[in-house]
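As you look at this complex, bear in mind that one protein chain is not there, while each of the others sits in place.
== chain A ==
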Amino acid sequence: MHYSIIRRLSTQPKLANIPKRKWKSVVGLEVHAQIASASKLFSGSGTSFGAPLNSSVAYFDASIPGTLPVVNRKCVESGIKTALALGCRVNEVSMFDRKHYFYADLPNGYQITQQRAALANNGIMTFPVITPGKKVYYKTAKLLQLQLEQDSGKSLHDDQLKRSLVDLNRAGLPLMELVFAPDLETGEEAASLVKELILILRRLQTCSCKMEEGALRVDANISINQEGDPMGVRTEVKNIGSVRSISQAITYEINRQLETVAEGGVITNETRSWDAENRRTVAMRDKEVLQDYRFMPEPNLPPLHVNLKPGSKSTEDLVSVAALSIEIPELPEDTRQRLVAQYSLKPETAIILVNEPILLDHFLSINRSLSEVPTKVVYNFLINDFLTYCNKLNLNVEDCSINAEDIRDILKNLHGENINLQAARQLIELLHNNPTIKVQELIDLHNLQQICNLEQIEALCQQAITNQPKAVQQYQKGKSKALFAIVGEVAKLSAQKANMKIVVECLEKLLKPPKK
């Protein structure tokens, strides 16, 4: 139906006269999260990333005839914890199915997944959406399904030798597939959802969320439609490898679809991949044919039962959902609310702190150990100075060698007026470049102590007054802002080390108009 609408719109110019309706974009996500586990979903082989090729392969993973799957309890528990944290209904009985397709890195010719009866359904995620330059708002997306499934191996193609090689280390790794309803509208919303999901999974320790290792993979379904119309034909964008790419890929794809329609084209149901280098989505050739996966119940795994009774305990045969729910830690949104309540932070500040777990850790530990410094000074320094520095260098906060102790030492010196804010900022850079040297040493080494000596400051001020006669004149005529120029001169003369509070006091005293 939607096809015909688009076609008519594009081929019958008369219709162009009808009032234009607004286009809407609809985005849904499917996330594959690798469950953090020592062994695979159905076999005992290891899961470490970067192991030598084909070294973590049990007979089952290579589909050696006669081998059977045995479900890894730890993975079931992780799946349940995740489901609970995302507000899902955990199903008392879930089942495994075979999904058939031929691919060289799929040794069995089928993937074991949960199609008919998943581990959990009906979850919900509410998360803050951060768009640069816009006000933060909260968005909610339904989580339709959370299912357990095994990963495939990896194919490596050698175009020159015309050979394909297969690495089965990944084959059989445990995955949680999270299928979200198409409740989102923009790339930023999608990126924010994933960002929040990462925070949750990391708190639960059910997934490392290292996207660069493929531990978290995101596919996006995208369509556009005019207001009041049913949903449009969707495309699926696969292989999105970073949170930033999610936003970019989806924004690109929405715009591509809008342009296609504007030019009279038609959106086809296809799978596209994100080309991060050229920042565009491209159609994937081998996925064009609609597959019939010939789903069938996995006969070698009995239905997976869990105990839903409140207050129950886990036994050897049966995992208790109630017992697992106790193990769920504080979730990011709870932390934000706690921060707002406990430290009177603005919600935006709480969001920034929680979104960077390291920053939050620093904030909490510095607050504990340095109670004399006002909270505001701490988070301002963390966000405006430390985080900004990391962002400027395009450095992940968790990859930065500067630890909470370093920042605490800086703040201690700052608060004790031993150094000024400029020096504090400088120290971040110095610490980053000299990770083995302590804060105190760096202050001495680079002579960063603040100048507080009144005589010294008065001398500097006198010099500045001499250097800035024009500003002095303006100031004395009543233009109070002119004082900044003189203060700036003092800063320059003191190599940014003068205590500005004292400088201002001193200048005001010196430049006070003579009594009549």
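List of remarks:
Quick note on the criterion: a residue touches a chain if its C-beta (ideal position, glycine included) is under 8 Å from a C-beta of that chain, and two chains touch if they have at least 3 such contacts; residues count from 1.
Basically, contacts and distances are computed from a predicted model.
Think of the chain that is not pictured: of "Bola-like protein", "Vacuolar fusion protein MON1", "Elongator complex protein 4" or "Glutamyl-tRNA(Gln) amidotransferase subunit A, mitochondrial", UniProt labels it "Glutamyl-tRNA(Gln) amidotransferase subunit A, mitochondrial". Residue-wise, the contact with the chain that is not shown comes from A:I64, picked out of A:A38, A:I64 or A:I437. Between the chain not shown and the residues A:R21, A:R294, A:K376 or A:K509, the one that touches is A:R294. The set of chain A residues touching the chain not shown comprises 59, 62-71, 98, 100, 102, 104, 107-110, 164, 166, 292-296, 299-302, 317.
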